[in-house]
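Left out: one protein chain. Kept in place: all the others.
Moving on to subunit A:
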(Lines give C-alpha, C1' and ligand atoms only; values in the text may rest on other atoms or scores of the structure.)
Protein backbone atom coordinates (compact mmCIF):
# COMPACT_ATOMS: atom_id res chain seq x y z
CA UNK A 1 0.00 0.00 0.00
CA UNK A 2 2.51 2.49 1.16
CA UNK A 3 4.63 1.21 -1.66
CA UNK A 4 2.12 2.35 -4.19
CA UNK A 5 1.89 5.73 -2.48
CA UNK A 6 5.67 6.18 -2.67
CA UNK A 7 6.00 5.07 -6.27
CA UNK A 8 3.12 7.34 -7.25
CA UNK A 9 4.67 10.31 -5.46
CA UNK A 10 8.04 9.67 -7.09
CA UNK A 11 6.40 9.64 -10.48
CA UNK A 12 4.34 12.71 -9.77
CA UNK A 13 7.37 14.51 -8.47
CA UNK A 14 9.07 13.93 -11.80
CA UNK A 15 5.92 14.99 -13.60
CA UNK A 16 5.89 18.32 -11.80
CA UNK A 17 9.61 18.80 -12.40
CA UNK A 18 9.14 18.25 -16.12
CA UNK A 19 6.00 20.31 -16.45
CA UNK A 20 5.94 23.64 -18.22
CA UNK A 21 4.60 25.34 -15.12
CA UNK A 22 7.98 24.71 -13.51
CA UNK A 23 9.64 26.39 -16.43
CA UNK A 24 7.33 29.37 -15.99
CA UNK A 25 8.06 29.27 -12.24
CA UNK A 26 4.36 29.19 -11.41
CA UNK A 27 4.48 25.99 -9.36
CA UNK A 28 7.27 24.26 -7.48
CA UNK A 29 7.60 21.19 -5.33
CA UNK A 30 10.31 19.88 -3.00
CA UNK A 31 10.91 17.07 -0.57
CA UNK A 32 10.85 17.63 3.17
CA UNK A 33 12.05 14.21 4.28
CA UNK A 34 13.32 11.02 2.69
CA UNK A 35 10.17 9.04 3.26
CA UNK A 36 8.20 10.81 0.54
CA UNK A 37 5.29 11.31 2.90
CA UNK A 38 5.74 15.02 3.35
CA UNK A 39 6.34 17.54 0.63
CA UNK A 40 6.51 21.26 0.29
CA UNK A 41 4.73 22.91 -2.59
CA UNK A 42 4.84 26.48 -3.79
CA UNK A 43 2.48 28.34 -6.07
CA UNK A 44 2.74 31.80 -7.53
CA UNK A 45 -0.18 34.18 -7.05
CA UNK A 46 -2.04 34.28 -10.37
CA UNK A 47 -1.89 37.48 -12.44
CA UNK A 48 -4.73 40.01 -12.17
CA UNK A 49 -5.53 38.90 -8.63
CA UNK A 50 -4.61 40.52 -5.31
CA UNK A 51 -2.18 37.63 -4.86
CA UNK A 52 -0.13 38.54 -7.94
CA UNK A 53 3.61 38.66 -7.27
CA UNK A 54 3.36 36.56 -4.10
CA UNK A 55 4.83 33.10 -3.52
CA UNK A 56 2.66 30.85 -1.38
CA UNK A 57 4.16 27.87 0.38
CA UNK A 58 2.05 24.77 0.99
CA UNK A 59 2.42 21.84 3.33
CA UNK A 60 1.52 18.57 1.58
CA UNK A 61 1.10 15.37 3.61
CA UNK A 62 0.66 12.15 1.69
CA UNK A 63 -1.52 9.55 3.45
CA UNK A 64 -0.71 5.84 3.51
CA UNK A 65 -3.71 5.20 1.29
CA UNK A 66 -2.64 7.63 -1.42
CA UNK A 67 -3.77 7.90 -4.24
CA UNK A 68 -7.11 6.48 -3.13
CA UNK A 69 -7.42 9.21 -0.55
CA UNK A 70 -6.48 12.84 -1.20
CA UNK A 71 -3.24 14.40 0.10
CA UNK A 72 -3.64 16.73 3.09
CA UNK A 73 -2.73 20.23 1.96
CA UNK A 74 -2.60 23.49 3.87
CA UNK A 75 -1.13 26.95 3.33
CA UNK A 76 1.96 27.69 5.39
CA UNK A 77 2.16 31.23 4.04
CA UNK A 78 -0.54 33.34 5.61
CA UNK A 79 -3.18 34.41 3.12
CA UNK A 80 -6.38 36.48 3.09
CA UNK A 81 -8.85 34.43 1.05
CA UNK A 82 -12.50 33.37 1.67
CA UNK A 83 -11.78 29.66 1.16
CA UNK A 84 -8.59 29.52 3.19
CA UNK A 85 -8.38 29.95 6.94
CA UNK A 86 -6.46 33.12 7.80
CA UNK A 87 -5.45 31.45 11.07
CA UNK A 88 -4.52 27.85 10.23
CA UNK A 89 -4.16 27.87 6.44
CA UNK A 90 -6.76 25.09 6.11
CA UNK A 91 -8.25 24.89 2.63
CA UNK A 92 -11.83 24.36 1.55
CA UNK A 93 -11.64 22.76 -1.88
CA UNK A 94 -13.87 19.96 -3.16
CA UNK A 95 -11.11 17.95 -4.82
CA UNK A 96 -9.22 17.76 -1.54
CA UNK A 97 -12.30 16.25 0.06
CA UNK A 98 -15.19 14.36 -1.52
CA UNK A 99 -14.34 15.02 -5.14
CA UNK A 100 -10.85 13.59 -5.01
CA UNK A 101 -10.19 11.06 -7.74
CA UNK A 102 -7.38 8.56 -7.74
CA UNK A 103 -6.27 9.71 -11.16
CA UNK A 104 -5.51 13.22 -9.91
CA UNK A 105 -1.95 14.22 -9.18
CA UNK A 106 0.04 16.72 -7.14
CA UNK A 107 0.33 18.83 -10.25
CA UNK A 108 -3.44 19.00 -10.69
CA UNK A 109 -3.80 19.82 -6.99
CA UNK A 110 -1.36 22.72 -7.21
CA UNK A 111 -2.98 24.03 -10.38
CA UNK A 112 -6.42 23.74 -8.77
CA UNK A 113 -5.21 25.73 -5.80
CA UNK A 114 -3.87 28.37 -8.13
CA UNK A 115 -7.26 28.46 -9.80
CA UNK A 116 -8.89 28.80 -6.40
CA UNK A 117 -6.81 31.91 -5.73
CA UNK A 118 -8.09 33.38 -8.99
CA UNK A 119 -11.72 32.41 -8.40
CA UNK A 120 -12.82 32.49 -4.77
CA UNK A 121 -16.12 30.99 -3.74
CA UNK A 122 -17.37 33.20 -0.90
CA UNK A 123 -20.64 31.25 -0.65
CA UNK A 124 -18.77 28.17 0.48
CA UNK A 125 -16.30 29.79 2.85
CA UNK A 126 -13.60 28.37 5.08
CA UNK A 127 -13.04 31.72 6.74
CA UNK A 128 -16.38 33.41 7.35
CA UNK A 129 -14.84 36.77 8.28
CA UNK A 130 -12.95 37.01 5.02
CA UNK A 131 -15.94 35.78 3.03
CA UNK A 132 -18.12 38.45 4.61
CA UNK A 133 -15.65 41.16 3.72
CA UNK A 134 -15.38 39.75 0.20
CA UNK A 135 -19.11 39.99 -0.32
CA UNK A 136 -19.79 43.16 1.60
CA UNK A 137 -16.75 45.37 1.17
CA UNK A 138 -14.95 44.07 -1.90
CA UNK A 139 -12.58 47.04 -2.23
CA UNK A 140 -11.45 46.60 1.32
CA UNK A 141 -11.04 42.88 0.70
CA UNK A 142 -8.76 43.57 -2.27
CA UNK A 143 -6.67 45.97 -0.23
CA UNK A 144 -6.38 43.52 2.68
CA UNK A 145 -5.50 40.61 0.42
CA UNK A 146 -2.82 42.66 -1.34
CA UNK A 147 -1.45 43.85 1.97
CA UNK A 148 -1.23 40.26 3.29
CA UNK A 149 0.41 39.17 0.03
CA UNK A 150 2.97 41.92 0.53
CA UNK A 151 3.54 41.13 4.21
CA UNK A 152 3.79 37.33 3.98
CA UNK A 153 4.32 36.31 0.35
CA UNK A 154 6.57 39.08 -0.94
CA UNK A 155 3.96 40.82 -3.05
CA UNK A 156 4.70 44.26 -4.57
CA UNK A 157 1.85 46.40 -3.21
CA UNK A 158 2.43 48.33 0.01
CA UNK A 159 -0.17 50.23 1.99
CA UNK A 160 1.45 52.77 4.30
CA UNK A 161 -1.90 53.41 5.95
CA UNK A 162 -2.18 49.77 6.97
CA UNK A 163 1.42 49.64 8.10
CA UNK A 164 1.03 52.71 10.28
CA UNK A 165 -2.10 51.30 11.94
CA UNK A 166 -0.29 48.05 12.64
CA UNK A 167 2.62 50.05 14.04
CA UNK A 168 0.21 51.86 16.39
CA UNK A 169 -1.01 48.57 17.79
CA UNK A 170 2.56 47.23 17.97
CA UNK A 171 3.44 50.24 20.08
CA UNK A 172 0.75 49.12 22.50
CA UNK A 173 2.58 45.81 22.86
CA UNK A 174 0.55 43.77 20.39
CA UNK A 175 2.20 41.12 18.26
CA UNK A 176 2.45 42.20 14.60
CA UNK A 177 0.54 39.18 13.23
CA UNK A 178 -2.24 39.57 15.78
CA UNK A 179 -2.47 43.26 15.04
CA UNK A 180 -2.76 42.62 11.31
CA UNK A 181 -5.37 39.91 11.80
CA UNK A 182 -7.54 42.01 14.09
CA UNK A 183 -7.31 45.11 11.90
CA UNK A 184 -8.19 43.06 8.81
CA UNK A 185 -11.14 41.55 10.60
CA UNK A 186 -12.37 44.97 11.77
CA UNK A 187 -12.08 46.47 8.27
CA UNK A 188 -8.99 48.49 9.30
CA UNK A 189 -10.96 50.46 11.87
CA UNK A 190 -8.25 51.16 14.45
CA UNK A 191 -10.69 52.08 17.18
CA UNK A 192 -12.74 48.90 16.85
CA UNK A 193 -9.61 46.78 16.59
CA UNK A 194 -8.24 48.29 19.80
CA UNK A 195 -11.56 47.71 21.52
CA UNK A 196 -11.57 44.12 20.33
CA UNK A 197 -8.04 43.54 21.60
CA UNK A 198 -8.42 45.16 25.00
CA UNK A 199 -11.98 44.38 26.00
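Following the convention adopted for this analysis, a contact is a pair of C-beta atoms (placed from the backbone, for glycine too) under 8 Å apart; a residue touches a chain by one contact, two chains touch by 3 or more; residues count from 1.
Quick note on the criterion: contacts and distances are computed from a predicted model.
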item: Name under which UniProt lists the unshown chain, selected from "NAD(P)H-quinone oxidoreductase subunit 1, chloroplastic", "DNA replication complex GINS protein PSF3-like", "RBR-type E3 ubiquitin transferase" or "COMM domain-containing protein 3"; value: "RBR-type E3 ubiquitin transferase"
item: Touching residue (missing chain; options A:4, A:32 or A:128); value: A:4
item: Residue, one of A:22, A:57, A:76 or A:104, that touches the chain absent here; value: A:104
item: On subunit A, residues whose C-beta touches the chain left out of the figure; value: 1, 4, 7-8, 11, 65, 67-69, 101-104, 108
